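Below is one structure. I have some questions about it.
Removed: one protein chain of the complex. Kept in place: all other protein chains.
Order as written gives the chain letters A and B; numbering starts at 1 within each chain.
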Amino acid sequence: MSETLLARITTFAAESNTKAVPLRKGETLVEVDQANIKIFISHLLNDLALRHLATITGLDLGQNLGITYHFIQGQETIHVRTSVPKTNPAALSIVDLIPGAILYEMEIHDMFGVTFTGNPWINRKLLLPDDWPADLPPPLLKTSKPAEIRKRLGLETAQK
Amino acid sequence: MNAEQNKPTRREETAGLIEYSTENLVPFGPIHPALKEPEYFKLILEGERIVEVIPRIGYVHRGLEKAAEMRPWVQNMYMFERTCGICSFVHSLCYGQAVEGLTMFQVPRRAKYIRLIIAELERIHSHLLWVGLMGHWAGFETLFMWVWSDREIVLDLVEAISGNRVHKSMNAFCGVRRDMPEGMEDRIIERMKHMTDRAHYYRQIIDTEETMLARTENVGNKVDQETAQKLCAVGPMARYVGLRHDVRLTDPYAAYDEVPFDIVTRNEGDVRALLRLRLDEIVVSANMISYAVEHLPEGPIRVKIPPVIPAGEHSSHCEAPRGEIFYYVRSGGGRIPERVKSRQPTLANIPIALELLKGQTLADVPVVLTAIDPCFGCMDRMSFLDTDTNRQWTWSGEQLRLYGIKHYFPERFKK
Partner (left out) sequence: MFEQITKWARKRSPWVFHINASSCNGCDIELVASLTPRYDIERFGAVLVPSPRHADVLVVTGTVNAQTKDLLKRVYEQIPEPKLVIALGACAASGGVFKGCYNAGQGIQDVIPVNMFIPGCPPRPEAIMYGILKLLGEVK
């Protein structure tokens, strides 16, 4: 990561009470809380010209669900991570900043159960079947078991 | 009938770029509750014009990311390869690079060159496949037959090197599994010369042949660079509006920092620009392969690494034929991953595809949708709602294709 970019990220992170951790050459992780996530991402887009959002990844972090935005510019990657508690998995959508994020947020909603307020398609399923049983937890949680999901979806086999 | 009908009726905007309308939204439900009707795209029309497209792409969702959390690191490489039958090598390459970055091992130089050669052969086969399909969807069946015949040249080379035409399984962590066979270099160079000639020939055809011109010139909603960027478009969908987005250039991996090449961009902004772009990329790839084969360094092709991957997180991205592919891996220090995230290029290009379809006619849908180079089966089933007449119907890909051809060339269907 170029010195200026890392320095600027670190400065802004300190100002907004967040932490920037260099992972290795060209890769930095910044942890931002939900209150500051949209300001931080606006800063990346407008002030630091980090325009390309590669994707958004969901994570099961035990008590919380992590939402990681991966921004890439040239040879530099910034992972911006925010998290929401499993007891209230509601996050803010960034589709007003980056419209292309609409499907990435839908995917996390399908896989982890996070709702993104402000995403107009958040009530539609992207990858899961429309009739996914309402009482069946999202599949990518560590507690979800594929064998049980297959049974509920009617995909069990009669063969050995 | 369900609660969807009680939503507000005004059009709502999201940054002015993705609109959705809840006017007269008749719920698309199964006719019988027990019978599912999985369409892969729902298109809402006003008369002949598309006003909204709703993607439903779960028909191929199998749950690979979850399965990856239960399998050893190396097995996942060959599972993720089978995410897609067209760009399988670059999936395993990207996953491999993401995992390699967590270790302290380096990939030998010869392996990087072989990875580049296979990746570019895959790009050529993928672009040829697409050009052929464009011919098929546009109603130019001869082009499809000729292009797919030429594609066999590339598949023969791939098979001679790796043993398989499709799922090459050439990658391993920190290397490749097979070396370049004896005597392949001359054969590859000769075949790439031939491939370049064929690409130039097809380039001529799409610039002059009536069917292709009618179906692709000025077809597709024009988007500007700002829009393409905000919609997270990748690969050819970014380059065809002039953005210099190519991971091989901006963040070289494998041997792309040593093998020179020119990035291909265009700025006409229609489907024909995409045809020209991908055909030009075939020529660029053929040159890269010849260069790489002539400069293939000596040395080992692989460094064996232990089955336990150190704890940490890392991401990698590559330029797949359809655009940027992205992998993120997270290790807890064990023999199986904690998390693997795989983002295919087609997913990143769906928002721009929806934008390209706006205002287009029904007859142009197959060509415009194919223009983003979607997954092969994406066009198999689509449902339509015409808000002018409230008519709903579902078509197979073939029915939609025939509708488009009949619309443009009605004389073909006269008795």
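The rule is short, and it goes like this: contacts are C-beta pairs under 8 Å (C-beta built on N, C-alpha and C of every residue); 3 or more make two chains touch, one makes a residue touch a chain.
All of these numbers come straight from a predicted model, not from anything done at the bench.
Student: Considering all chains of the complex, which shown ones does the missing chain contact?
Tutor: Result for the missing chain's touching partners among shown chains: A, B.
Student: Among B:G85, B:P181, B:G332 or B:G359, which residue is in touch with the absent chain?
Tutor: The missing chain is touched by B:G85.
Student: Which is it among B:V74, B:V166 or B:V308 that touches the chain not included here?
Tutor: B:V166
Student: Since one chain has been left out of the picture, which residues of subunit B touch it in the full complex?
Tutor: Interface with the chain not displayed, on the subunit B side: 34-38, 58-64, 66-67, 70, 78-79, 82-86, 88, 129, 144-145, 148-149, 151-152, 165-167, 375-377, 380-381, 396, 398-399, 402.
Student: In the full complex, which residues of subunit A touch the absent chain?
Tutor: Its contact residues with the unshown chain are 128-129, 139, 144, 146, 149-150, 153-159.
Methods note: only the chains that are shown with their structure count from here on.
Student: Using mean CA coordinates as chain centres, what's the gap between subunit A and subunit B in Å?
Tutor: A distance of 23 Å separates the two centres.
Student: Across the complex, what residues on subunit A touch subunit B?
Tutor: Going through subunit A, the ones touching subunit B are 23-24, 27, 29, 51-55, 57, 59-60, 68, 70, 72, 74-75, 77, 79, 95-104, 107, 111, 120-121, 124-131, 139-140, 144, 146, 149.
Student: In the complex formed with subunit A, which residues of subunit B make contact?
Tutor: 12, 14-15, 17-18, 20, 36, 38, 54-58, 61, 63, 65-67, 70, 101, 229-233, 245, 250-251, 312-315, 317, 324, 326, 328, 330, 339, 341, 343, 347-348, 350-352
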